[in-house]
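Our next item is subunit A:
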Amino acid sequence: MTNLLNWVLALPLIGFVAVIALPKSVARMVTLLLSLVVFVMSLGLVAPFLERGNGNWFVTDVPWIQSPEIRYHISLDGLSLWLVILSTLLTPICVLISWKYIDTRVKEFHAFLLLLEFGLIGVFVSMDLFLFYVFWEVCLVPMYFLIGIWGHDRRIYAAVKFFLYTMAGSVLMLVAIIYLYNKAGTFDYVNLIDLMQRGRLTFTQTEQFYLFLAFFFAFAIKVPLFPLHTWLPDAHVEAPTAGSVMLAAVMLKMGTYGLVRFCVPMFPQAARQNADWIVTLAIIGIIYGALVALVQPNMKKLVAYSSVSHLGFVVLGIFSFNQQGLDGAVYQMLNHGISTGALFMLVGFLYERRHSLEIADYGGVSTPAPALTTAFIVTTLASVGLPTLNNFVGEFLVLQASALVNIWWTVFAAIGVILSAGYMLWMVQRTFFGEATEDLRHHMADLNPREVAAIVPLLFLMLWMGVKTQTFLPYISQANARILQQSQSGVEFRAATPNPEAANGR
Partner candidate 1 sequence: MEHASQQLWLIPLLPLLGFLINGLFGRRFPNLLVGLIAVGTVFGSFLWVVKSLQALGALEHAHVEHYYTWLESGNLNIGVDLMIDRLTAVMLLVVTGIGTLIHIYATGYMSHEGGFYRFFAYLNLFMFFMLTLVLGANYLMVFVGWEGVGLCSYLLIGFYTLKKSAGDAAKKAFIVNRIGDFGFTLAMFLMFVHFGSFDFKTVFDKVAPMAVEQTAGPLTWIALLLFVGAAGKSAQIPLYVWLPDAMEGPTPVSALIHAATMVTAGVYMVARSSVIFLRAPEAMDVVAVVGLATAVMAATIGLAQNDIKKVFAYSTVSQLGYMFLACGVGAFSAGIYHVVTHAFFKALLFLGAGSVIHALEGEQDMRHMGGLMSKIPITFAVLACAWVAIAGVPPFAGFYSKDEILLAAHHHHPWMYWVGVATAAMTAFYVSRAMFMTFFGKYRGHHHPHESPFVMWGPLAVLAVLSLAGGWYFKIPHFLEPLFPLAEGAHDETLVYISVAAGAAGIGLAWLFYVASPALPDSIANSLGGLYKLVYNKYFVDEAYNAAIVNPLVNGSRSLLWRVMDAGVIDGAVNGVGSLSRSIGGFVRLFQSGNIRSYAAWVTLGCVAVLVALGMAGGR
Partner candidate 2 sequence: MPSAVPVSWYLILSAILFGLGVAGFLFRRNIITVFMSIELMLNAVNLSLVAFSYQHNQTDGHIFSFFVMVVAAAEAAVGLAIILTVFKNRSTLAIDDVSSLKN
């Protein structure tokens, strides 16, 4: 229990307990410092990748529950690495942006934030299906409270909707996990993959289809894939800023991460057979999300629908089943985390000043608040996929990947890119340009140092990830190559076995 990953995972949990135990007055400071420490420590996770390339590093594999055999098995590979760092980066930033915004139940808020971080990191590093499921559910609880307690007017409705939607999916996933256990005798992801690779664990076509569907459904709700997305706008609009940021930036990635980590390598045949309609849904989501975002009068809803559109690209990339597609998808997850997280933060800044999310209540913000405007425009440009900023790289790879499979996918998905320019710029124009009213001018102070400290790291990352992709992409690529190879050999094996039902992995 001494390796770095365990500490990165455990510290937020320790912090959760500590914040509850400590007096209210120090809650912010403790959380901030602790999450910063976790972030700095998580940067250390990159070390073995730099030295030895991709692999499963920081493995801890000890028994947790004897019967059924559930293990505390965690490790880190190129796929998880940046997602973990994204979570640890955003937590201190969320503390910063909530500094003034959250003024009731401060202690509980920060405790939940740390619990959320714990759950998120856990999801990304679990190598045991049951452990994964536990962390998956752990994330749900703090987010439910973040929305339900510190949200806006319709927060209860939104929180319950969020909870029920996600539960509906995850229960199915649990059924599938238990079925897998009954069949294979293990919850261990590495073992399962190994058994499948060596042909000791096989499924009939129907079996694979239903297992795939159960996992896919849970992840698709989380992504969210059209038409399972309607919880997202409500949750975002009602959530406090920090909640929106965590939700958009990291929690949605749990779904796409699950697709890459579990659906593709474990059920390759079913994934390929169902790719057509999934991609169709993803493309519908891309265009649909963009079109609906175009007409939203509410900023947060607009950004939420834009998320539906952006996440469609991720799904499209995953189900293109080639290197560029997976790389682009994973890169796009990170990009979306940073740029949409930043967008929600900036919308939150506006809200703190004007106490409104309606675009119509703004106009001419650029005059009193030039720095805020600049940050917003840069983030917007990243979000619409301007080259040299991060989103372009992901979108480009995904579109290129889909072009290799079917050029029509690309044609339709690229329409979403055009539309994204439309809704984003329209919002920017109506919010920031024009004449500012006297009232607005009075309320609209420019960014203060705390806000600058929160937003600048993200702006910097947008540029870095757009210009110097080689810092991040090789590890992702290597991890994806392994997943692709796993899914490939699975398919070949299936083709070579005349009667797949004969072998049973037990």
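Inclusion criterion for the candidates: all candidates are chains of the complex that A comes from, given by their letters.
Assorted remarks:
As a working rule, a residue touches a chain if its C-beta (ideal position, glycine included) is under 8 Å from a C-beta of that chain, and two chains touch if they have at least 3 such contacts; residues count from 1.
Note that this is a predicted model, so its numbers are computed, not measured.
Only one entry among 1 or 2 touches subunit A in this complex, and that entry is 1. By the touch rule above, subunit A contacts candidate 1 in their complex via residues 161, 164-165, 227, 229-230, 233, 288, 291-292, 294-296, 322-324, 327-328, 364, 366-367, 381, 386-388, 392-393, 396-397, 399-400, 403-404, 407, 410-411, 414-415, 417-418, 421-422, 425-426, 429, 432-435, 467, 469-470, 473-474, 477.
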